[in-house]
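A quick write-up on the structure given underneath.
Shown here: the complex without one of its protein chains, the others still in place.
Showing subunit A:
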Amino acid sequence: MAGHEEFVEADNAEAIITRIEHKSRKIESLLKQSKPVEALKTALEGSPPKTRDERCKSANWIVVHRAIMAIKDVDGMFSSLDPEYYDILMKYLYRGLATGDRPTCDQCLRIHEKLTERAGLGCILRALADTVNTV
């Protein structure tokens, strides 16, 4: 049953940003160990969509972006990514497509095609229709 990740209840934006920085270090080390899928999972976990603070969202986006760009084998990634991450990944893909930056968009489109095949149009709907929990 996809959807409904755990929402991180944090006291303030600073705590969230510290957590994101911590996550960022972990992701760098995972990427050095050539584990891009693990890195992506770590980046997507604990995404703070319930905060209204744009800095937290931007900070998390930078981390997720780093992990997304490091993926080389998209099909392989999906074989080990759990379905619970599909909805949140789709939201970040749309954020990536919104940047307009050529390499980011290329990568995001590549992943979007495969993700839609796996998760269906419902996943796109959930990413677009949810205006409350944005990334």
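Here is the rule we go by: a residue touches a chain if its C-beta (ideal position, glycine included) is under 8 Å from a C-beta of that chain, and two chains touch if they have at least 3 such contacts; residues count from 1.
The criterion applied here is as follows: contacts and distances are computed from a predicted model.
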item	value
Listed names "2-oxoisovalerate dehydrogenase subunit beta, mitochondrial", "Large ribosomal subunit protein mL46", "UTP14C small subunit processome component" or "Actin-related protein 2/3 complex subunit", matching UniProt entry of the absent chain	"Actin-related protein 2/3 complex subunit"
Of A:A43, A:A119 or A:V135, the residue in touch with the unshown chain	A:A119
Residues from subunit A at the interface with the omitted partner, ascending	1-4, 83, 87, 113, 116-123, 125-126, 129-133
